[in-house]
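One structure, pasted below without further comment.
Of the protein chains in this complex, one is absent; all others appear in place.
We just call them A, B and C in the order they show up, numbering each chain from 1.
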Amino acid sequence: MTVHFGGFASPFNTPSYLVAAVARRGVKGLTAISTSMGRGVKHRDSQSPWLPPELRPQDFFDVALMAELGQLKKGITTFAVGARHDLIYPFEERLADGSVEVEVLGQGSLAERIRAARAGIAAFYTPVGPGTDVAKGKEVRDFDGIPHVLETALHADFALIRAWKADRYGNLIYRGPRTFNETMAGAARITIAEVDEVVPLGDLKPDQIHTAGVYVQRVVVRPSTPVSDWTTPL
Amino acid sequence: MTVHFGGFASPFNTPSYLVAAVARRGVKGLTAISTSMGRGVKHRDSQSPWLPPELRPQDFFDVALMAELGQLKKGITTFAVGARHDLIYPFEERLADGSVEVEVLGQGSLAERIRAARAGIAAFYTPVGPGTDVAKGKEVRDFDGIPHVLETALHADFALIRAWKADRYGNLIYRGPRTFNETMAGAARITIAEVDEVVPLGDLKPDQIHTAGVYVQRVVVRPSTPVSDWTTPL
Amino acid sequence: MSVPSNRNEPERLHPTVMAMVVARDFEDGFVVNLGVGLPLECANAMPPGREILLHSELGLLGFGPVIGDHTKADPYVTMVGNLPVEALPGMVFLSHDESFAMIRGKHLDVCVLGGLQVDVEGNLANTQFEGKPAGNLGGAPDLAYGAKQTVVMMHHTTTDGTPKVVTRCTLPLTAPRCVSRLVTDVGVFDIRGGQIILRECAPGWTPEQIQGITEARLVIPNDIREVRLM
Partner (left out) sequence: MSVPSNRNEPERLHPTVMAMVVARDFEDGFVVNLGVGLPLECANAMPPGREILLHSELGLLGFGPVIGDHTKADPYVTMVGNLPVEALPGMVFLSHDESFAMIRGKHLDVCVLGGLQVDVEGNLANTQFEGKPAGNLGGAPDLAYGAKQTVVMMHHTTTDGTPKVVTRCTLPLTAPRCVSRLVTDVGVFDIRGGQIILRECAPGWTPEQIQGITEARLVIPNDIREVRLM
């Protein structure tokens, strides 16, 4: 099973509640598509060290939790490891012991491959990648004398994303940069959005909706009291 | 010279002022990219016959004006002619007398080719087109057993679009469906937006801006009194 | 819009009735695109009690019926065909590229398209009008591919009586093997496995009369019914 994990590194745009739900469910053998393979529970406060403790969400879980729990078979990502030598994140540990595979590509190609899945495009030629390891084993073709690499759509079974508000149709708005949350919406068989609030139909205006509800199959409202331990049964 | 003409058939989303400006300037040999090749001045009221005369914009000009004036070399479009036999639009007249060329393709492929130009994608495989005339002379390749046709990015020298409000950075918001106006913004060397109003920087909110100003090189405010005759010098 | 009846044939279905027949099969929650021409009639024929999201390719999703009193219309909110429609709560505006990402990416349940010819393989021709120097593809190729189901709604014959339901399309194809349901002014048909199956006949029409104005050979099962509106 392949899962898109939305967000970009911040506790405020990571679908933490859904990540914890995947941990609770215990499903194994996942291929996780995520721009970063995360830091895990132990190192999560290193993500935003500037954040005053009282503002630090106690329910912050990222995809590294899946690595910690041995739920991953593979990661498709742009940040596979930490940049520091003194912090070893869970996915890096799993990589080192050979229990997971990894595909590393650039963030633009990752985003475009996911967008292609949403948009029904099978593959595209991007100028980014030729001359680097990313192009190995892929078709390279010149357009206007510039080499381009063929990248294919990246579908998933589920897309787990984080938004701010939803209405009954699944229309979404986001708060702040929309990151991979907007990109992944609709790029999976089932898109699940974790939101702060569901508002009455009509509250979200037609010119202000970021993700149309047709891309969203399920909406989950985050608990008003954060669940700080993923092992707590719900 | 190749020009994207934005909008979709309605006087309310067509960049009429910019179309008239191209007419005034008299530039010839244009390749016009437009979802419809338009109806021209003579037939323009047939576009929205339901519209009460007092609401009908007197400055409605579409790309057919360029055909009337012999400014076009070629049209790349999804609606080359009218559906009715009793209304012959200017581009159709030019087609019939052999003075213009035409490339007709589906609207989704047209939109995606323009989006590819904005997004730096050289070409893409779409499942739409194989088995029809659109695929003739193009590469067809199977992905997951489904034939796809290779379509290339459609760049232009200028993109002429219509929006509602702009700020000093060229950030834009649109009123109603955003049509090809949003799609074409950024898909040309120079994007020019015709707007109703320029508002102070900060009035357009970061989560409500539809087109970022980096895609827009010039903004023109529509005259408060519509200029109903394109031959009127400005 | 209406086809002059042959004196000897029963009355054909009015477009308003055809629209009800098409729309009765839209399920609650369906996302449906209506093509230009006859299919637009469906916008005012939505089955009561069901929420159906109408999609229009210029970047409009979740709109209501065509507005009759045009002085009350917002001219910025129009569907394809440039007709003003009601704004409904939950409506969304899109760009053309996102609108077609939605179509091509198979996020729509049904599209209803007009047709010039439909054949036994479900091929659709609706682009090249007779006597015109070029065709009009519009959004049809993407819709025909992308929607989970493609329904064609058209008159059964041309104004001069030429059959439009044929063994093999002779006009340029809009999209191959895409049509699975056909609603004409004389009946309702399923298309599958290289066959056109007559399901329902317009009031007063016999299967034989329908076959008589159809070039393709129709499959005529035992359980044929009269056209239902619900």
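Throughout what follows, a residue touches a chain if its C-beta (ideal position, glycine included) is under 8 Å from a C-beta of that chain, and two chains touch if they have at least 3 such contacts.
Computed from a prediction, not measured in an experiment: that's the story for all the values here.
K.L.:
Mind giving the shown chains that are in contact with the missing chain?
P.N.:
A, B
K.L.:
Just name the one of A:P15, A:P90, A:G129 or A:G170 that touches the chain not displayed here.
P.N.:
A:G129
K.L.:
In the whole complex, what residues of chain B lie against the chain that is missing from view?
P.N.:
115, 117-121, 167-169, 171, 186, 200-202, 204, 206-207, 209, 212-215
K.L.:
What residues on chain A make contact with the chain left out of this view?
P.N.:
8-13, 35, 47-48, 50-52, 55, 78-81, 83, 85, 92, 95-96, 102, 104-109, 111-112, 114-115, 126-134, 174-183, 210
FYI, only the chains that are shown with their structure count from here on.
K.L.:
Determine, using the mean of C-alpha atoms as each chain's centre, which chain is farthest from chain C.
P.N.:
Following the centroid criterion, the farthest chain would be A.
K.L.:
With chain centres defined as C-alpha means, what is the inter-centre distance between chain A and chain C in Å?
P.N.:
About 39 Å separates the centre of chain A from that of chain C.
K.L.:
What's the distance between the Cα centroids of chain B and chain C, rounded to whole Å?
P.N.:
About 27 Å separates the centre of chain B from that of chain C.
K.L.:
Out of chain B, which residues touch more than one other chain, so two or more?
P.N.:
Answer for chain B, listing residues that touch two or more other chains: 112, 126-127, 174-176, 210.
K.L.:
Listing for chain C: what residues touch at least two other chains?
P.N.:
Only 93-94, 100-101, 103-104, 146 qualify.
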